[in-house]
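All protein chains but one are shown in place.
Let's turn to chain A:
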Amino acid sequence: MLAFNFFGATEGGLFDINATLPLMAIQVVALTYILNSLFFKPVGNVVEKREKFVSNNIIEAKNKLSEVKKLEADLMTQLQSARSEAQRIVGEAENESDKLYKEALELANNEANASKEKARLEIESQTSAARDQLSKQADDLSELIVNRLILEK
């Protein structure tokens, strides 16, 4: 029998150690098993399941976010290339239309010059013809005048 007697008592006292000690130890060990199956395991399962769920969701969300960022970057480069392509096309079209405009202008100028030249030549020929006719008529007239003067004398 374990019994340390302090405070002068033959039985009892503050430091009365007896079979309460091993029985209490057994009780605590039993309590550990009971609490393990009643509290620690079930609550742990629920909490850890939720933690896994949350962390999986976070990982998934991060993956999705990175995917979105990648797609965004992709789209940006596509947009950039499309923009530069458009610029190139617009520039080409401008050059072409400029060229066409110049060609058309030249053609029109040439045509105008040609028709002007033609008109000038025609005017010249008609002028010379008219002048010829006029000088012929003047000759006729002068001949007529001369004849008449000669006749009157």
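The rule is simple: contacts are C-beta pairs under 8 Å (C-beta built on N, C-alpha and C of every residue); 3 or more make two chains touch, one makes a residue touch a chain; residues count from 1.
As a working rule, contacts and distances are computed from a predicted model.
Taken from the listed names "ATP synthase subunit a", "Cell shape determination protein CcmA", "Fe-S cluster assembly protein SufD" or "Phosphonate ABC transporter, permease protein PhnE", the protein name that UniProt assigns to the chain not shown is "ATP synthase subunit a". Only one residue from A:Gln27, A:Ser55, A:Asn95 or A:Asn110 touches the chain missing from this view: A:Gln27. Touch with the hidden chain on the side of chain A covers residues 1, 6-7, 9, 11-25, 27-29, 31-32, 34-36, 38-40, 42-44, 46-47, 49-50, 53.
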